[in-house]
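Written below as structure tokens is the structure these notes are about.
With one protein chain removed, the remaining protein chains of the complex are shown where they sit.
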Amino acid sequence: MAVDVRGLTGWLRAFADSISEHAAELTQLDAAIGDADHGTNMKRGMQAVTTMLDDSEFETADALLKKVGMTLVSSVGGASGPLYGTFFLRAGTALADTTEIDAADFGAALRAGVEGMVARGKAELGDKTLYDAWAPALTAYDDAGADGDLGAALAAAAAAAARGRDETTPMVARKGRASYLGERSAGHQDPGATSTTLLLESAAASLG
Amino acid sequence: MAVDVRGLTGWLRAFADSISEHAAELTQLDAAIGDADHGTNMKRGMQAVTTMLDDSEFETADALLKKVGMTLVSSVGGASGPLYGTFFLRAGTALADTTEIDAADFGAALRAGVEGMVARGKAELGDKTLYDAWAPALTAYDDAGADGDLGAALAAAAAAAARGRDETTPMVARKGRASYLGERSAGHQDPGATSTTLLLESAAASLG
Amino acid sequence: MKKLINDPADVVKEALLGIEAAHRDRVRVDHENRIVYRADAPVQGKVGLISGGGSGHEPMHGGFVGLGMLDAACAGEVFTSPVPDQMMAATKGVDGGAGVLHIVKNYTGDVMNFEMAAEMAAADAGTEVLSVVTDDDVAVQDSLYTAGRRGVGVTVLLEKIVGAAAEEGRPLAEVADLARRVNDHGRSMGMALTSCTVPSAGKPTFDLSETDMELGVGIHGEPGRQRLPVAPAKDVAALLVDPVLQDLPYGQGDSVIAFVNGMGGTPLIELYIMFHEVSQLLEKAGVTVARSLVGSYITSLEMAGCSVTLLKADDELVRLWDAPVNTPGLRWGV
Partner (left out) sequence: MKKLINDPADVVKEALLGIEAAHRDRVRVDHENRIVYRADAPVQGKVGLISGGGSGHEPMHGGFVGLGMLDAACAGEVFTSPVPDQMMAATKGVDGGAGVLHIVKNYTGDVMNFEMAAEMAAADAGTEVLSVVTDDDVAVQDSLYTAGRRGVGVTVLLEKIVGAAAEEGRPLAEVADLARRVNDHGRSMGMALTSCTVPSAGKPTFDLSETDMELGVGIHGEPGRQRLPVAPAKDVAALLVDPVLQDLPYGQGDSVIAFVNGMGGTPLIELYIMFHEVSQLLEKAGVTVARSLVGSYITSLEMAGCSVTLLKADDELVRLWDAPVNTPGLRWGV
């Protein structure tokens, strides 16, 4: 199955729903090692995206994803705004010249998005950030999707993200607000890695 | 038994002890319908009196009581400072020309003190103030002490004060800070009437 | 009880040491008498302005000492009026030959202690002393048979305005008249979301559940007139503004100095939200906001809550409000 504008829109709406549903949980995770706003931030952003989707028509995947990125950058703020925003901007850019998006194209877009995010946030593996969910997810996607099966790739990515998310719990944060806690940040699951897992689970459910 | 400087000093020390012991209770009563400081105020004042007594020698009862009044005025503040201070100042003044203080003289001194206090505070019977303990106490003192028995007079005054204190509970305050509560002041015992009762109970115990 | 204090008995003493350390340029402190003086007091030829009251309302009054406002402030124990000795000492200390005005908030203790001080000062001869009592709190019913209304927010505005008049060199009688005029033209009402805790008492003065607020609360944590379920800022504003507007009354075409005050534990962001609501209500009532003051100026320890004060202001009052003031708590024009 190829990825098209309709599919992407479904994914984004599913993600918005999932964020809405988990907003309080994300905020509680952020309260423990941050400033208690990650759920509110993501919810505000994805509500803006939903409104934008209601009001717009997109011809191409890259136009859609770039607009999503801009919308997030302009509505979220905090750390997650530029990070999620950059992700979608770069993922969109990566698809600019692609008309038929297959599993490999989509994987490349995800990777480009994550690279942009890392360039912006300078996170490394083990820093206890959303990158700790993304990194294993990208690897799993490539492995499972090597033969072009998008559904398998996304399912594997989502499962790997969830494992990566769980592994953030014992980590001592080195980036973002949680890093201020030093050793006390250990023992808490990272909110950004948690929302990232929701993003990939929504993708597996709606694009897979 | 006549009242002398030594007896008065004993009374004041006993009152200081009693205030110390009941300070938290007085403050709690004041919290309910005032500003939670009556116990602290009286304790500060009677500690100042105790220190003053430790450091001074008095020839006459009037010199002693006036000095106690001045000390209270200068150390207590709030409503109770001028009221208790004026009481002792006026009671002392009333004894100025008396050398042998009998029950009638002492009763006259108490009455003069209370009159001064009322002139200062303008309280009337039923206003839910310390005057509601004093008024019945003076009457009881005069009745029971008519034949010159100081002990009986003071015991009766203390008992009457306690009844007066109890009767403040249902009253709606019209003077002092409790008056701001209007009807809500009913159902609470007046702190000043409570400390007044301690004053008379101390008198009964140490002068009686 | 959680507070940034040492021994509860030393709270007032140590706060005065802090005021002195922070504001040496403008004030000096007589620690024995617990008086904050304007650094250059007494100012010759100027009416001396004194206020004072229980501590726990900072910056009032010590923070309002300086050019264009008070010459001295007497600090009592927490929520306890200062004693006459302090007021007498302050009266002497600010007497520049033009007499002294005592600004007294209407609480039994304050009134009686200031009265005794004035009597003693009169006996002492020399200094001419007048007193003015503020009683602007509409939460309390005014009556000849009670202690009357409390002095609250108007006191801040009055000290500023009357301070400017004294600075202009006006005579004592005129300064006192102006003070009474300000008091007569101002009304306030307050509320609390939480109680305060008197340091020496060690526990909250009143209990307030997570879902209740206290309407008409005093600045000493005196319980208010009414306990109501907590409400949105919009409704709280109406509960405060309506009785104030009705009391004076203020109406269509009036111009006011509008003052939204924090009780000590309420942050500025909430006070601005309240000010927005208050200004909307005033607009609806046809009342113009000539000047505004938003902040925690007359506090009640760490109590959360706010009060609203409106002062009907003519051109003279506004001009005096705008005059230079240089105190730790209020400063402009200099």
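Which chain is which? They are A, B and C, in the order written, and residues in each are numbered from 1.
Heads up, the rule we're going with is that contacts are C-beta pairs under 8 Å (C-beta built on N, C-alpha and C of every residue); 3 or more make two chains touch, one makes a residue touch a chain.
Just so it is clear, the structure is predicted and the values come from calculations on it, not from any experiment.
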(request) Taking the whole complex into account, name the chains on display that the unshown chain touches. (result) A, C
(request) Sort through A:Arg13, A:Arg120 or A:Arg163 and give me the one touching the missing partner chain. (result) A:Arg120
(request) Write the list of chain A residues that the hidden chain touches. (result) 27-28, 31-37, 39-41, 44, 73-83, 120-121, 174-177, 179-182, 184
(request) Quickly run down the residues of chain C that touch the omitted chain. (result) 2-7, 11, 14-19, 21-23, 55-56, 58-59, 63, 193-194, 210, 213, 230, 232-234, 236, 260, 264-276, 279, 289, 292, 294, 296, 299, 301-302, 304-306, 326, 328, 331-334
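In this section, only the chains that are shown with their structure count from here on.
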(request) Answer with line, ring, star, complete or other to describe the graph linking chains that touch. (result) other
(request) Please flag the chain sitting at the greatest distance from chain A, going by CA centroids. (result) B
(request) Calculate how many whole Å lie between the centre of chain A and the centre of chain C, each centre taken as the average of the chain's C-alpha atoms. (result) 54
(message) What's the distance between the Cα centroids of chain B and chain C, rounded to whole Å?
(response) 32
